[in-house]
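First the structure, then my questions, so here it is.
The other protein chains are all here in position, but one chain of the complex has been omitted.
Going in written order, the chains are labelled A and B, and every chain counts its residues from 1.
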Amino acid sequence: MLTDLIGTVAGAILVGVFGILVALFLMGVDRIVTARMQARIGPPLSQPLTDIRKLFMKENVVPANAIPWLFNLAPVVALASAITILLYIPVGGFAPVLSGGGDLVLVMYLLTLPALALVAGGFSSGSPYATVGAQREMVTMIAYEFPLAIVIITIAWKLAVSGIPLPFMLASVQANPVWGLVGPLGIIGVLILFFVLLIVIPAELSRIPFDTPEAETELAGGVLVEYSGKNLALFTLTQGVKTVVMASLVVALFIPYRLSALLPAPVILQPVLDLLFYLVLVVLVAFVAVSLIRVSMARFRINQVVSVYWIYLSLIGIAGLLLVMADHFLRVV
Amino acid sequence: MNGDTTKKSTPYTVPIGPVHPALKEPVMFTFQMEGEVVRSVDFAPGNTHRGIEWMGMRRNPVQIVHLTDRICGICGIVHSLSFARAVEQIAEIEVPPRADYIRTILHELERMQSHILWAGVAAHELGFDSLLFLAWRVREQSMDLIENLTGNRVNYGIVQIGGVRRDISDDQRPVIEQGLAYYRGLLDQMKTVFLDDSTIRMRCRGHGLLSYRDAQLLCAVGPTARASGVAMDIRHDYPYCAYGDFDVHPVLPPQEFGGPMGDVYDRIIVRLLEIAQSIDIIQQCLDNLPAGEILWEKKLPKLLSILKKAQGEAIGRVEAPRGECMHYVRMDGNEAPATWKVKASSYSNLMSWIPMLKGEQLADVPIIVASIDPCMSCTDRVTIIRNGSAADLTKEELTRLSREKTRRLSRC
Partner (left out) sequence: MVRLPMMPELLRQLFKKPATNAFPARYLPPSVTKFLQKVAQGEAVINPPVPVPPGFRGKITYDRESCIGCQLCLKVCPAHAIEFLPTTKRVRIYVAQCVFCSQCNDICPKDCLHMTPEFLLACEDRFAESQIVE
C-alpha cells in the first residue's frame, strides 16, 4: 500500500518534470518551425527556458484593483491541473501513472480546469481587457467542448461495441488502436474525427486563429494582460504543458503504436525507442495543430469561433460519428 | 453599475490608447461597448505633436525641404514634394522635365513601398503574422531601389526646390527595370494570398463600412475614399509632375470583386491594384525619360538669394499613398516663410473612423483603425495644454482662433 503510494508520488513528480521538459522542448520547436515558415531564423531551442527563467526573476505585479488571492492562485491551479491531466494519459510510451483511477471522461473534465483558472485569473485582475478576454475564454471553452466530446465518445463507443472492457479507460484505448476495429467506411470516419481533434487543439491552447481571448492586437494579451513575473511564467508553462497534454491525447487516441512492438530491439532499448517515437509523434501533432495552423490563418472573431465549432466542426464530427456507426452496423448485419 | 437590472446591455468603456498594440502611433480611443459590440466611439489625436511647422518658420526653404522629409516615417517624398511645389509656385520656378519625371518615379516607388507596408500591418492586425513577414520581405526590394536612387532608405532627401538632387544614371536603369519585373511577378501572388484567403475574407468583407455619401461628407481622401467609390485622385484631377503626360485614373474596387462596397476588403483591393498602377507609371516614366537638367538652379547660394526675395502664397498638393496631402506656404521676402501649414492626408481620413467603427465588434477595431492607413505623426499639428495637462477646444474657441489667424495672415 505504502510502496504503491510512494511509487505514485514519485511517478507524479517524474511525470511533472518530464511534462515541463517536453513542454519547453515543444515550445522551442514551435518557435523555430514557425520562424522558418515565415523565412526568419527564429530563436535558439533553449529560448522558452530562457524566457521562463527571466520571468521568474522579474517582479510579480499585482494590480491595485485585483483580488490578490485569486489573482495569485489562478496560475498555480492552472499549472497543477495541467500536470494532473498528464498523470492520466499515456506519456512517452508509458502507461499513465494513475492508470487505475481515471478515464477519458475525467480527462475531459480536467481539461477545463486550466481554462477555468485562466478565466478566474482574468476576472480577478480587474482590467477591462482581461475581463473581455475572460469572457471570450469562457465562450471558446464552451464552443470547443462539444466537438471534443463527440470525438472521445465515438471512440469509446466503438471500443465498447467491439467488446472491449472498460472502453473509457485510456489504457484500453491505447491497447486497441481504433483503426484496427473499423472497416473502410469507419476509417474515413475516424480520419474525420482525427481532423476534428486537431482543430480543437488550437482553441484549447488559445492559439491563432482561436486566440481571441488573448488577441494581442485588440486586447493586448487579454486575460493575461495584468500578469507578469512568476505568475506569467506559470501560465506560460501551463500553456506548454497543455500542448503536451493535447498532443499526447491525440497520440493516445489515434496513433497508439509503439515502435518497440514493430521493431525488434533489445529489452533495455525498448523504452528509449518508445520515448523517441512518442516525441516524434508529439512534435508532428504539435506542428500540424499548433504551428502550421497558427501561421497560415488570420484570427477569428469570437462569434466566428463559436460558429466554427458549434456548427461546422460539430457537423463534421457528427458525420465522422455516423460513418463509424454505419460501418459498425453494416458489418454486424 | 447604475442599478440597471439588464446588466448585459449596460454599456461599459474600453479605452484603447494612447499606446496600445493595435495602434502603430499614439492616439486615444474611447469605446462605449455593449458586450462585444461598439456602441459609440470617440478619439483624441494630438499625442505626437512635434512642432515641425514652428521649426520650419525659423529656417529657409532649402532647409525646410529636408525637414519635411521627417514629417512622416513612411512618406519620404510626399511632404518635401508638396512643400517644394508650393515654394516653386511662389518663386515662379520652372522645374525641368527630367526632374519632374524623376520625382514621379520616386513618388510611385514610395507608393509601392507604402502600400506593401500597409498590407503587412493590416495582416498583423488580423493576427496573420506570416503575411506581415511576407509583405515586409518583398517590400525590401523597393526600399533597396529607393536607397540606390536616393542614397537613403527612408529619408530620401531627393527633392530640391526647383528639381531633384540626383539623376538617374544609365547604370541605374537596369536596376529599376529589375525591381519592376520582380514586383510584376509578385503581384498575382500578393493578390492570391490577400484576396483568396478565406480567413481574411471572413474578417474584412462587409466590415468597417464607409458609404459613398459618408466618404464625401467627411471629405475622405485617397484609397479610403476610392474604396467607397469616390473617384478622386490628385494625380488625375490636378496633374502635377509628369502625371499629365500619362493616363492615370483613380483606382476603384472593380466589379469582379463585388464593386465598391466601402469595406476593409475594398481598401485592400484598392491598394493592391494601386501597386500595379504604380509599376505601370514608373515603366512609362523610364521609357519616356526626357534628357536635360535636373535642377532649375544648380548653385545653391543663388537659389537661396532668389528664394529670399520671393513673395506670395501658394498651396502644393500631391497624392500621397494615403490620399491628398497639401502644404500651404506664404513667403514675405524674408529668409524663412511667414506661414507654413501642413495638412497630411490622414487629417481628412480620421473622421471616417466614426461611421466605420459604429456597430462593429471589438475584434474588428484594430483592422478598421488600420484600414485608413492612419499616420498620426503627419496629422498631429497641435496639442492643447491648459494648466499643465491636455485639454479640448470647443467649437466656438476653434472658430474664434481660426478667424484670428485668417485676419493675421491677411494683414501681412
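General remarks:
As a convention for this text, a contact is a pair of C-beta atoms (placed from the backbone, for glycine too) under 8 Å apart; a residue touches a chain by one contact, two chains touch by 3 or more.
Everything numeric in this text was worked out from a predicted model, so none of it was measured.
By the touch rule given at the top, the unshown chain touches A, B in the complete complex.
Annotation: of B:Arg39, B:Arg166, B:Arg205 or B:His236, B:Arg166 touches the absent chain (contact as defined above).
Among the residues B:Ile64, B:Val78 or B:Cys241, only B:Ile64 touches the chain that is left out of the figure. Only one residue from A:Val9, A:Ala39 or A:Val280 touches the chain missing from this view: A:Ala39. For the chain left out of this panel, the touching residue among A:Ala149, A:Ile164, A:Ile188 or A:Leu292 is A:Leu292. When the whole complex is considered, the residue among B:Glu34, B:Glu147, B:Asp237 or B:Asp332 that touches the unshown chain is B:Glu147.
Considering the complete assembly, chain B touches the hidden chain via residues 59-60, 62-67, 69-70, 128, 130-131, 134, 137, 144, 147-148, 151-152, 155, 157, 165-166, 189, 192-193, 196-199, 300-301, 304. The set of chain A residues touching the chain not shown comprises 33, 35-44, 292, 295-297.
The rule we apply is simple: only the chains that are shown with their structure count from here on.
Inter-chain spacing, taken between the CA centroids of chain A and chain B, is 46 Å. Taken in their complex, chain A has these residues touching chain B: 37-40, 128-129, 132, 208-209, 211-212, 215-220, 295-304.
Those residues of chain B that touch chain A in the complex are listed here as 12-15, 20-22, 36, 123-130, 133-134, 137, 197, 199-200, 202-203, 361-366.
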